[in-house]
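What follows is a single structure, written as structure tokens, with notes after it.
Excluded from the complex is one protein chain; the other protein chains are retained at their positions.
Moving on to chain A:
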């Protein structure tokens, strides 16, 4: 198996290759917020690094967010188009799941500990979901709303929402906690997808469609303005 994983839900585009057992290569683009420019070159780079050909890819996993819409669409349409051209399946993974998996893998949270992942949703809001259990799985969410409305119930919070909204999501009193992973790393997204494809762990694959969580902004026009007084 050669799984290509990619994510564009957070600030940097990220790509990884996974052989079903372990991550072979992963990359996070240097310049943030340029997903459309960086993504395909990043795919090209991880394939070159591992000496694999594009035709060797057997499955694709893409982060479905939640995250800024334009970036999400770039990631998903890239994954879907690659999947169609290479004749392989495309799976969706909740991008917050990748952050949760990374928090556990890097020791930011303990095995079995319940915690919250919160990322920047712009407009003074965060995307959040609650995780826990062993094996780790998503318990509630994802949802979008003001940081102050996140029901953290005394739990540890990780993600880019933490430094943005320290009052609501920062370290618990008397604890030396950092924010854990801020942006998605496709290496962990690949691990989540590979486990789900093996039918192991607590992770679920999703359809390769964006988790927008918000309706499009659009207002119906009012009466036309007169040009004469």
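Definition applied: contacts are C-beta pairs under 8 Å (C-beta built on N, C-alpha and C of every residue); 3 or more make two chains touch, one makes a residue touch a chain; residues count from 1.
Keep this in mind: contacts and distances are computed from a predicted model.
Matching "cysteine desulfurase", "Cytochrome c oxidase subunit 1", "Molybdopterin cofactor-binding domain-containing protein" or "tRNA N6-adenosine threonylcarbamoyltransferase" against the UniProt entry of the left-out chain gives the name "tRNA N6-adenosine threonylcarbamoyltransferase". Screening A:39, A:162 or A:211 against the full complex identifies A:39 as the residue touching the chain left out.
Checked against the full complex, the candidates A:2, A:16 or A:74 give a single residue touching the omitted chain, namely A:74.
Check A:32, A:85, A:110 or A:148 against the missing chain and you find that the one touching it is A:85.
The chain not shown here touches chain A at positions 34, 36-41, 43-44, 54, 69-70, 73-82, 84-86, 210, 212, 216-221, 224, 226-228.
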